[in-house]
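Mind looking over this structure? Questions follow.
With one protein chain held back, the other chains of the complex are shown just where they sit.
Chain nomenclature is as follows: A and B, assigned in order of appearance, with residue numbering initiated at 1 for each chain independently.
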Amino acid sequence: METLEIQTSTRSELVDITDGLREAVERSGVEDGVCVVFVPHTTAAVTVNEAHDPDVARDIVAALDRLAPPGPGYRHREGNADAHIKAVLVGSSVRVPVADGRLLLGRWQGVFFCEFDGPRRRKIEIRVIEN
Amino acid sequence: METLEIQTSTRSELVDITDGLREAVERSGVEDGVCVVFVPHTTAAVTVNEAHDPDVARDIVAALDRLAPPGPGYRHREGNADAHIKAVLVGSSVRVPVADGRLLLGRWQGVFFCEFDGPRRRKIEIRVIEN
Partner (left out) sequence: METLEIQTSTRSELVDITDGLREAVERSGVEDGVCVVFVPHTTAAVTVNEAHDPDVARDIVAALDRLAPPGPGYRHREGNADAHIKAVLVGSSVRVPVADGRLLLGRWQGVFFCEFDGPRRRKIEIRVIEN
């Protein structure tokens, strides 16, 4: 078990955490298994997608804003209902296979922490399970 | 392996199943690992989100109704195509880390069974995997 801590810098953004995961997998010593990444927050999420062109992350943030617009029109009174909805749509965890002691990501893939109610200090829980 | 059974009470609702999961983790005797929750239904889902203010769950249900409106306009003839689409958007399983024999949920997090075509009798499959 490892905990990664990050500071997000704006209300809604995707933060590439792939390097932190690679290091956690290395430290775990697991050769063959699955890396589970879990976000212990209700207005943030985690996803796997393209890490090459940063415009993809911006398109994802913009699309989620269209699907769950920030603002009034919700029952929850804290002004972040849209962030809770986005967190449900994206999900609170991902798994990436581990082979030969390394994350088995596709060529274009990275793992992204998804902030929907920042800027905040956030935690990411990482577990590397041996097969 | 454990199976939780619940009875939902309306067409679309989020049911907090965190207590049932806590008990399953305790019974499993696993100290360190991951709790996998799987829904064996195609018009229901499971998610992790805020368990404190019940309005968050209501906002989530309402948002999903906007993204996949109930009613006609689908090819599937059983009148529940929207429920299948919501199930895909939310997902059929979640994982929560287990540490020191307990579910490692964030302060505001709970685990919710998501009913989209109720009321029905539903099953939830729980597996606690040792690290």
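In this text, a residue touches a chain if its C-beta (ideal position, glycine included) is under 8 Å from a C-beta of that chain, and two chains touch if they have at least 3 such contacts.
Owing to the predicted nature of the structure, the values given are computational and were not obtained by experimental measurement.
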{"item": "Sole contact to the chain not displayed, among A:V25, A:V39 or A:I129", "value": "A:I129"}
{"item": "Residue numbers in chain A that touch the chain omitted from display", "value": "32-34, 47-50, 53, 55-56, 58-60, 62-63, 67, 89-91, 94-97, 99, 104-109, 129, 131"}
{"item": "On chain B, residues whose C-beta touches the chain left out of the figure", "value": "1, 36, 38-42, 67-68, 74-78, 81, 84-85, 87-89, 91-93, 95, 123, 125, 127, 129-130"}
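Here is the rule we use: only the chains that are shown with their structure count from here on.
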{"item": "Between chain A and chain B, centroid-to-centroid distance (C-alpha), Å", "value": "20"}
